[in-house]
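Not every chain of the complex is shown here; the ones you see sit where they belong.
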Amino acid sequence: MNGIKIVTIGGGSSYTPELIEGFIKRYDELPVNEIWLVDIEAGKEKLEIVGDLAKRMVKEANVPINIHLTLDRKEALKNADFVTTQFRVGQLEARAKDERIPLEYGVIGQETNGPGGLFKGLRTIPVILDIVKDMEEQCPNAWLINFTNPAGMVTEAVLRHSNWKKVIGLCNVPIGMKMMVANFLEVEPHRVEIDFAGLNHMVFGLHIYVDGKETTSDVLKRMTETNSTGTMENIVDLGWEPSFIEALGVLPCPYHRYYFKTDEMLDNEKENAVSSGTRAEVVKKLEDELFELYKDPTLSIKPPQLEKRGGAYYSEAACSLIDSIYNDRRDIQPVNTINRGAIQSIPYESAVEISCVITKEGPKPIIMDELPVAVQGLVSQIKSFERIAADSAVSGDYNKALLAMTINPLVPSDTIAKKILNEMLEAHKDYLPNFFEKVQ
Amino acid sequence: MNGIKIVTIGGGSSYTPELIEGFIKRYDELPVNEIWLVDIEAGKEKLEIVGDLAKRMVKEANVPINIHLTLDRKEALKNADFVTTQFRVGQLEARAKDERIPLEYGVIGQETNGPGGLFKGLRTIPVILDIVKDMEEQCPNAWLINFTNPAGMVTEAVLRHSNWKKVIGLCNVPIGMKMMVANFLEVEPHRVEIDFAGLNHMVFGLHIYVDGKETTSDVLKRMTETNSTGTMENIVDLGWEPSFIEALGVLPCPYHRYYFKTDEMLDNEKENAVSSGTRAEVVKKLEDELFELYKDPTLSIKPPQLEKRGGAYYSEAACSLIDSIYNDRRDIQPVNTINRGAIQSIPYESAVEISCVITKEGPKPIIMDELPVAVQGLVSQIKSFERIAADSAVSGDYNKALLAMTINPLVPSDTIAKKILNEMLEAHKDYLPNFFEKVQ
């Protein structure tokens, strides 16, 4: 390769400066010479704001990366080496509905593995499958690196509903868990290793090592007892019952609170919806503020306020992954990829989130211990949800969508599922062509 | 064998006349010559009432079956051919607590796969493992046929925590589903066949055949549309959303309402708790009435009122099973037995409820289709619950009990789980020696 070509779909996202910063930092080892930021008509203004900032950043850093802004996806994809996707169909307004509508029925929306995630999947999957079709034509050797949530469901859909195999789902949750442990232990992050296994936003740290020595049970004990299991910017920290975590024996991710502290999380979301707004609404404000900052023609670095946005370490995760593929580094990173027997309780051909060796040929899952018996059921349930949701997104089948909604562990009954489903279908009508070309 | 020896542990149960009637009817093909009814000191009075009725029944029927009543389990077990267990540790009072305590916290008790089932398991498993030890000594070639709930968890415990392999868990739910379909279709039951697979009280009818012709989707459609999916005496019939069942594609069991109609079931239980009492309390009254009837020295048949008790077809299931083992009939019956790969999404060595060929050497599961993707997760979750609950019952480990309670799909958080657990441990103290010999 003579310089790497990156295409970022949803390039007008507020996250883009993170990515740009990451490529700048790594320029010597990862010689990116073109970054194409792609967006749709409705996102044109943001694309230009972010794109201009990106151009100022590379200029300031004095690296020979060319930034291109375009609304023409096909042209952008031509001969791409890596395509990253971080778009949001229906934007934050749609996400706000994903969160608000279920709440009306006393149900957490949850934009990835909950009813909200179902609709985010229904809107996103047809688009990602279109992107994949364009890639088959324009850049058949590229890697697709997807950040768009629900990242597990989207990866599952690409793996099972297209012929595209070079897809990797990426999430900042595992890296966040590692940072959290490092902070708690007051050691540098590189001294901590965690064996990750599970699904996206449903991942567990099976073993925690410090300087290569296993310290899992000790760390778990101290973290829960001091109520320091930590969380992320976007998830309230309600702690854990120490006895529960001790018996569990593995480190849960922040999103597990939705399933193991459902009532408390629901109460919290209800309160927030009234006081500060749902997460989408909070993010909307943050983003508006960020874009105000981005407009400043004197700004030529990533503004520190971006880190509050909840996407901490995204750039780190993405650039590390691309770097390891490009340079065949064979280091270990947690990503979403095809299971192939690595986790015995999940179907062979499904997407899992797991520590992998990252090679030029992509990620290869590492065999680790089985998931604890205690969580195999919940993990399977979310996988069942993801699989049926993906099938429904592709077929536009109303009954399957109801089935996915009903089996979601956050949804308390088929009847409530139906009410939520019907209201959400109506609300998201414009973004669900597979459903509204068909008879319900 | 010269005449078969049956031992029934919990012989003072109100169900016993059903069993006696079953053995009387089948005497020609299944020559039982001894039935030992065993109970504990606290059950002595009931044992005598039921035992006297049993004696009058065999006399009236003029079959040479000897009925023995005893409190000495070991003596009774000597050289037994079949041991049936239908005891209830702590009796209906304990069950009432299993139902009432979770309700205080807004949680369904559910005496098999819910928090109530956890405690019924914790009380029952140490006793069944003791029985198995006695059987190893007294009747090493006998079959243990367990009716005591939670039948799945109890079978799991015997399979994984003892060396006894000749154990079968039995339930009247599958036979009830078959009868329900036959009634709906207005055909004789023997013309209906259903392929059953899943777990106890979490079993599905994968295929429904009438006269050997598959009619699953047609029957499902008509049953849900006419709100005739039916239920059992003890579970309120709240119907199903037709679209949900259509997408599911298999026949759920009545207990699935707890998981797919949780909120509505909870509301219903709360109402009942106030109006008619919990199920245990209703049953208590029914039983008191039954025992009044049983006392009548002129009664020498099973009184028809027994069928309201909820145990319809129990005798049918038990006697059919014993008959098929004794006579090596190789017919097909749904029972709880070791999985051995029959259901791929459940561990190889765990108990499943599945259609089996019943032979002299016991049940052999029949390979059928996989469980639908939509339910693999929930079924796994209940299996995870059963496994950890069984482990906790054996070890008396508080943390594991909390883990089991927390992962139960009816329980909304670790903190609520802990409150329920603590209150129930205290309430059932006298029946939990494994927990109260140890430090919590």
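Letters A and B mark the chains in the order given here, with residues in each chain numbered from 1 onward.
The rule is simple: contacts are C-beta pairs under 8 Å (C-beta built on N, C-alpha and C of every residue); 3 or more make two chains touch, one makes a residue touch a chain.
Please read these numbers as outputs of a predicted model, since none were measured by experiment.
K.L.:
One sequence, 2 chains in place: how many copies belong to the entire complex?
P.N.:
Number of identical chains in the whole complex: 4.
Basically, only the chains that are shown with their structure count from here on.
K.L.:
Report, in whole Å, the distance between the mean C-alpha point of chain A and the mean C-alpha point of chain B.
P.N.:
For chain A versus chain B, the centre distance works out to 44 Å.
K.L.:
Which residues, counting only chain B, touch chain A once they are in their complex?
P.N.:
240-241, 243-244, 246-248, 260-264, 345, 373-385, 387-388, 397-400, 402-404, 406-407, 409, 412-418
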